[in-house]
Every structure is written in structure tokens, then in C-alpha cells.
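Every protein chain but one is kept in place in this view of the complex.
Labels A and B are assigned to the chains in the order they are written; within every chain, residues are numbered from 1.
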Amino acid sequence: MVEKEDLFKNGKRWDGRTPTDLRTPLAITAGVLKRAQGSAMIEWGKNKVLAAVYGPREVFPKHLADPAKAIINARYIMAPFSGLDDHGRSGPNRRSIEISKVAKHVFENAILVEQFPKTMIDVYMEVLQSDGGTRVSAITAASVALADAGIPMRDLPVGMSAGKVGDAMLLDLDKYEDNLGDSDIPTVILPRTGEILLSQMDGMLSKKDVNDAFDLMFENAKFVREKQLQALRDRYEKVEAQVQGENA
Amino acid sequence: MNEMIFPGDLVADHEQHIPGCYTENGKTYAATLALRQNDHVVPLKGQYVPRVGEEVVGIVTDERFSGYTLELNSPYEGDLSTRETREELKLGAVVACKILAVNEVKMATLVEPHPLPEAILVKMEAVKVPRLIGRNGSMLDVIQKHTQSQITVGKNGYVAISGGDTKLAVDVVEKIERESHVPGLTDRVTKMLEHKSGEMHG
Partner (left out) sequence: MILDQVKKNFIQQKIQDGEREDGRGFFDYRPIRIQKGFVPNAEGSCLAQIGDTKVLCGVKFDVMAPFADRPEEGVFMTNAEFAPLAHPDFHPGPPNEDSIELARVVDRGIRSAELLDVKNMFLEEGKVLGLFVDLYILDHEGNLMDTAALAAMGALLDTKVPKYEGGKIVRNEFLGPLKLSDTVVTTSFERIGSQIIVDAAPAEETASSGRLTLGTADGDLICATQKSGRAGITRPQYDEMMDVAFQKHGELADALKG
């Protein structure tokens, strides 16, 4: 059991990271599901999240169709066995409904929705194992699944979190730092424009704290983006390697 | 493999309308996964959206008072008026058509239907159809010559194959879809065709 005092001592975090270290592994695999149009699995620290995309397809229910653009249906949900604590309740709860809503807004921004009027794009995010920062892991994976599905986008949204433990601003909080720490700042960044697409912080933060957190997250977003791109590249490089093997 | 580009990557310093790309503030960026080949951007992924004048292959999914609805491997359906066909089409029938018009919400009006009753239907990524056809139809000619199959390629990614060595034809189409991004595709396809059709006939 980790106690609050253990979280940050002598410049080191309880798991040995420095304040600016991301968790390891940070591994993304694209195209992990056969049936879905696009998919991705992310392992970020102890988080494991699966994302899948269907569409653009016919809107269900039909009356929601927008003649000007595609509508996004985003569903973030945690499996009842995903946490270290007791068996959770299946299905959406108030927290997951709120997260699904703001995740939807992220994808509405990133996807070129005007290209597909009167359709719906479904983005499913299933948290299989949770360890803090699941929403940003889920959105990071879903971005890869969307690209894998061939959905046209302005850029790949990158999820990040930071937060304060005592006086220290730490990047990429895990479950203990999130639960026992003083604040949590989940953020989604669109790297190309530097826009913030999701911001849901809690805690008590000064303007300087907020900017310190953004500095940390923006600085490291590039690294996460590179992981996203590598996941997509791998899919095609694997085929290439195979073909070259056959013809060698 | 050519350089792979990703959504958000800069493609041109000016506005240019390229498939798989978008423009913003006077610049052009990639919107989908694509390969950069010299000046070209070749998308690797992307849904089919009907465009006027294109030849497509569709599947009849519904019949109404005035005509048929065709599924086009796209979020958007096609509408084929009964006036266009003397033949009665069954649900599930595979039909090659031309797109006469596309309305504001991308619904396609189809004309010149050619039912393909015996065909085997293969689905491929629509953005890869040009690779199956090849320069001036060269790839398709080679495949048809070796397989003796009649191959109707819809721009929408539905490929109807009938007659000849259909199994080989299907295998080749699937190979092209899978390996189109790996250089040397034409050679590999020719080799496969010569090898396999040789196997069968000799």
C-alpha cells in the first residue's frame, strides 16, 4: 500500500520516476481487432485500453442524423474487473458518461466531420485494466484506431496528464498519485495547432501551476505522438518485411 | 517503402486539393495514412464517397416503388431507377453501374446497370483500386490474361470476378490490397500469376 508521504521524496516518485518521466511501457499496437474498421490497444503503465472504430455508417437512431456533418458516438467505459478494488458495476456510470461526452468533443474537433454528412462514426474505448489516466490513454489509443480506420482527421489527438503532489508538478500520474495527490489535470492536445481539446482538471491550482502543467504536457506530447505513428507504421512495415522475406 | 505520412503532416506550403488531404490557413496537410511518392500523396486508407462519372459495383439491398437501393461499400447508398433496367433485379444481386449524379448529402443516382449474376464479389480498400487497375489498365490486363477471368472493378472497392481461374484472380486482388505499399508490386504479381497459372495448366 502506498501512502501519501511516499509519493514524492528526494526528487523521486514512489515508483522511481523523476517528475518528468512518463510511465513505461507506453506501447501502442494498431489493428488488433479483425472485425472493427480500425482498432488499437494501448498499454500505458499498468493501463490497458482497447479502442475500436466503426464508420462512417448509417446513423442510429436515424433522427440524430446531421445533414451537415458526421456525428460522433464515443463510448468510454471501464470493465468491472479493471480496477484493483472491488468488482465494479457493469455498464456506464456518471463518470464514464461525462468522459464519453468530452471525448466525443475531442473527436468532433479532430475528425473532418463535414466530409461525411448524415453518417455516424462510432468510437469505442474499453478500459480493461485501469491504473490512473485511463481517459487520456483511451483517447490516445482511439486516435490511432481512427487513423487505422482511414477516418480523415486534422491531426492525431494526444492524451496527457499531470498533477500536483504537495508542491511538485508531476507528469503522467498513476493511480496512487491521482488518488492521494492534490490535483489531476487530464488534457488532450492537438499537436499540430497546439490547441487544447480536453481539459478537466481538479485540485487547487494557481495560474502558474496550470501553465507549468501545460508546459510539461506539451513538451512530452511529441513523444506520445511518435508512439502513435510508430504503431501505424508497424502495420505496414510488418507486411513489407513479410513480402521481402518471401521474395528473398 | 516510401515515406509514410500521417494525419496532420504538412504536405504543401500552399492550398492544394489532393485526395486524403485537407487545407487550413493556406497550407495542405495529410488527413489519412498515406505514402509520399515524389510529388504524389497516395492514401493507404479511406472510405469511398460517390463521385459523378465513376463506375461502381453495388449490391441490391432494397426495392422500392420507383427503383432499387444499392449498397456501394460506402456510408452512402446508390439509387437505381426502374426506368434504367428492363430486367428485374433480385435482392443481393451484384450490379455494375455508373454514377450520374450525387446530391447534397452524397446519395448517388445510378445509371447504365450491368447485372453480374455469376460473379464472385471481393471487397478491397477503395483508395487502392488504382493499383489494381494499373497504368492504363495494365495490371488488370495482365491479371485477366493469366486467369481468363472477367474482372469488373468498381471505383468503390467492390471487384466482381467471373469465369476462368476465379480463385487465382481473388488471390491476386487480395495480394494487391495487402501489399500495394511495398515497392515491386507489379513484378510480384506477374511472378505469382505466371507461377500459379503455370501450375494449373502445365
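Operating definition for what follows: contacts are C-beta pairs under 8 Å (C-beta built on N, C-alpha and C of every residue); 3 or more make two chains touch, one makes a residue touch a chain.
Because the structure is a prediction, the values reported are computed rather than measured.
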Among shown chains, those touching the left-out chain: A
Chain not shown: contacting residue from A:Ala79, A:Ala168 or A:Met201: A:Met201
Chain not shown: contacting residue from A:Lys34, A:His63 or A:Arg94: A:Arg94
Absent-chain contact - pick from A:Thr18, A:Ser90, A:Asn211 or A:Gln244: A:Asn211
On chain A, residues whose C-beta touches the chain left out of the figure: 94-95, 97-98, 100-102, 105, 108-109, 183, 190, 193-207, 209-211, 214, 218
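In this text, only the chains that are shown with their structure count from here on.
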Centre-of-Cα separation between chain B and chain A, whole angstrom: 33
In the complex, chain B residues that touch chain A: 1, 4, 6-8, 20, 22, 24, 29, 31-33, 43-47, 49, 75-76, 104-106, 125, 127, 178-179, 181-182, 184, 188
Contact footprint of chain B on chain A as seen in their complex: 55-58, 67, 110, 112, 115-119, 147-156, 190-192, 228-229, 232-233, 236-237, 239-240, 243-244, 247
